[in-house]
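All protein chains but one are shown at their positions in the complex.
Chain nomenclature is as follows: A and B, assigned in order of appearance, with residue numbering initiated at 1 for each chain independently.
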Amino acid sequence: MEVRTQDKYTLTFWEKLYIPEILKGMKLTLEQMLKKKDTREYPEEKWVPPPSYRGAPVLVLERNGVERCVACGLCSRVCPALAIEVQAAETEHEKERYPELFEINMLRCIFCGFCEEVCPEEAIVMSPTYEMVFTRYEDAIFGKDKLLMSAEELAPRLEFLRSHR
Amino acid sequence: MITITIDGKEIQTEPSKTIIEAAFEHGIYVPHFCWHPALSISGNCRMCLVEVEKMPKQVIACSTRCMDGMVVHVNSEKAVQAREAVMEFILINHPLDCPICDEAGECKLQDYAYHYSVGESRFDEEKGLKRKRVALGPRVLFDAERCISCSRCIRFCEDLAGYPELTFVERGDHVTIETFPGRQLENPYSMNVIDICPVGALTSRDFRFKARAWDMSETPGVCPGCARGCSMDMWVRQNEILRLTPRENQEVNNFWMCDRGRLESFRHVHEETRIEQPMLRKDGVQLAVGWDEALAAAASELRSWKGDTVAVIASPYDTCEDNFLAARFAREILTTQFLDILPHVEAGDQDEFLLREDKTPNSAGARIAGVTPVDDAHNLDSIVEGLQSGKIKAVVVSDVRAHEHAGFMQALGKAQFVVAIVSNASALTERADVVLSASTFAEKLGTFLNFEGQLQLLRPAVNTTENERWMGAFAMSRLDKFASEFDRWGRMKRYDARSAGRVFSLLAQLMGGKWGYDHPEDIFEEMAKRIEALHGLTYEGLGRWGVRLGSEQPGHLLPYKYSDVRP
Partner (left out) sequence: MDFIDIVIALIKIVVMFAVVLVTVAELVYTERKISAWIQNRIGPNRVGWRGLLQPYADVIKLVLKEDIVPTAANRFIHTLAPIISIGVAFSTLAVIPIAGETISMFGREIQMVIADVNVGVLYVLALTSMGVYGLTLSGWSSNNKYSLLGGLRSSAQMISYELSMGLSVIGVIMITGSLQLTEIVSHQSGWMWNMVLQPVGFITFVVAAFAETNRTPFDLPEAEPELVGGYHTEYSSFKFALFFLAEYANMITASAIIVTLYFGGWQVPYLELLALPTGVVVVLQILAFIVKVAFMLFVFQWVRWTVPRFRYDQLMDLGWKVMLPIALANVIVTGIVILLIQ
C-alpha cells in the first residue's frame, strides 16, 4: 500500500512574524461583523418546522371524531425509552379495539419516531410541536386529552409520510 | 422397529406412527396447524407437507405412516416450496388485523408467516368477509374471518371434552364454524379451544384486549382450583394476574385446564376483599396494625391457652410447607392435638377428564405434611364439639374459605380467641380477634400435592411487600425490568402479606420455639428429612412437572414433550 506522508508545514518569514497573518484574520472578522445576522429571536419569531421534523408524538383524530389508534401496543413495544403506555378496550365501532388509556411520558420520550414508523394504522405521528415545558412531573405525562390532534392539522406530516413510504 | 431417515437423521420408529410423530419424538420440528398430539388426525391444513423420496407428490406428515427405509425431507427445496404455497393460500383470506387481534405475539400463523412464508401475496382481490365477534358461548368469542378451518376446536370438544358442540358449516371459502342448533360452546373445558386455536379466531371474553402477550411475565404455577392441580402459567402485568393458561404436563393435565380453574381460581388474589395488612381487635373494633404488634398480640394471648384448650385449623389451600409448620406449631408450641383441615367438596362436580370434587389443591399435601388428627377424638368433628361445649377456647385458622362451613363458623362463635391467617376478608375475619394477612398461592414458593400424588412446585408471580420483584428471582416482563419509581406503570399495588408458614414460624419464635425458617426451601429440606414419602426430594428435583410420590408412576400420553420441540 502506498503511504503518503505530509511534510511538516514550515512557516514563511512573514508568517513567522505573526502580525501580518493576524491582520488578515482581523480583516475577515471585520467583514463578518457587517454581515446579516442569522439569529432568530425565538419567542417573538417562531420557527415553523418542515414536515420532516419529528416533534412530540400525537394521536391522529379522524374527521368523524374517532381516533385511528386501535391500541395494538406496537408503539409501546418498540419505544426504546418505554415512554408509551397503552391500555386497550372494546368498542362498538367497526374497528373493535380502541385505547382506553394512551399515555406518553414526554420526559421519557426521545423523539426517535419509532412509534410512528411501526404504527400499522398511521395513528401515531410526530407532530410539529416542539414547545413542551413542564413544572411538575405529572404534567409531562400526556393522556389522550392532550395527544389527540386532528388529521387536518397533521396533514403536512401525513403527506410527508406517504410520499416517503 | 423400522428405520426411516428424516432430514438426514436415521430414526428407529414403529410402522404405526405417522411421520410427524416420529419427527417430534426425535426432536425434529415439522410446521403444522391442524395436527395436535392430543387430538385425532384431521389433515386439512396441509401445512405439514414434506417430501418423501420415491413418492410422486409431497405428503402430509401428520397422516402418512412410516415405512421402513422411508427418506423424508422436511426442509428440502420442494418441501419449502410446498409450505410457502400453503401459507400463501391460508393467508389469502386471513385478515390483516394483527394490531387488533389478541393472539398477536403468540400466534402460530403469525410466527409461520415469518418463518415459512415469502412475505408477499399475489392475491389482488378482496378478502372474504365473514362474521366477526360471534359469541360461540359465554366464555369464547369467534372471529370467522381469522379462522383457517383447522378444526382443532371441533375435535377437542368432540374427542376430549366429550361435548360435541362445534361443527363446520358451508363449503369452500364460505366454510365457517358454528355451534349445533340450540347449543352453545359452554362445556366446562370450552376455553381450551382458545389455547389450541393456531390463530386469533377464538378469543377469551374475559381476557379480551386486556394486555399484549409480550407485556406480561409468565410464571409457571399450579392451579389451586381443585385437587387435580393442573400445571398452568400465570400471566402477570403490573403485578396483577391477568389470565391463566394451561401448561403441558403429561403427568397431570396434558395440555388442558377447566374453565372454572382458569377464570376463578386466581380472582381472590386481586379481589377487593383482600386483606392489605394485619388487623387487631381493640375494644371490640378491628384496627389495622403493623406485623410486630399483631404477632405480639396473638402470641401473648395464645400463650395463656396452651394445651388442649387450643385448636389449629390448617388450610388445604396453603402449601405443604405452610401446613408442615402449622402442624409443628400446634404440636410443639401450643402442645395441642386438636389439628385438622376443613374439607371443601362439591359432590358430583367431577369427571374423568380433569374436574375433581375436592375443590382444594393441597388436601393430600396437608395430610402428608403432618396435619393429620392423631385419633378420632381430635379430628374436625371433635374440634367443633369441643368449641360447642366450651372445652376449646382458642382457635387458629388459616383456611381462607373456612366461612363456607356453617357448622364450624357457628361453633367458632363460642370461642374466646380466634386468630385468622388468611388472605381475604370473610365472616371468619369478622369474627377473628387477630387477622394476619396471608399471601396467596400466587405470591409464594412452595409445593402442592394433588390427589394422585403428584408433588408440584409453585412459584411466586405476584409480589408482596415482603416479596420484592428482584431481577432473577421472579419472571419479569420488560415493564417490570425498566420501570422507575416515577412511572405510574412501575408503581404496583402490593399487599403487606406473608405466607402462612412464615407467620407460624414467627409466632413460634415469639412463643419460645427454637425453630424458624427464612425460606420455603429450608422448610422443604426439613420435610424431606422428616417425612418418609418426601425422602431425597429437593425443589430442584421437582423440575417443571413435579414428581409422583409412591410406587405407581403415571403413564404419559406422548413419549416426548410437545412444547419442547421447537423450530
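Everything below uses one rule, namely that a residue touches a chain if its C-beta (ideal position, glycine included) is under 8 Å from a C-beta of that chain, and two chains touch if they have at least 3 such contacts.
The structure presented is a predicted model; accordingly, all values stated were derived computationally and were not measured.
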In the full assembly, spell out which visible chains the left-out chain is touching.
A
Which of A:E2, A:E41 or A:E94 touches the chain that is not shown?
A:E41
Please output the residues of chain A touching the missing chain, sorted low to high.
16-19, 22, 25-26, 28-30, 32-33, 35-39, 41
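In the analysis below, only the chains that are shown with their structure count from here on.
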Can you compute the centre-to-centre distance for chain A and chain B, using the mean CA position of each chain? Integer Å is fine.
46
If you look only at chain B, which of its residues touch chain A in the complex?
98-100, 104, 132-133, 208-210, 212, 214-215, 478-479, 482-483, 486-489
Under the definition above, what is the set of chain A residues touching chain B in their complex?
70-74, 76-77, 82, 85, 88-90, 95-97, 103, 105, 108, 120-121, 137, 141
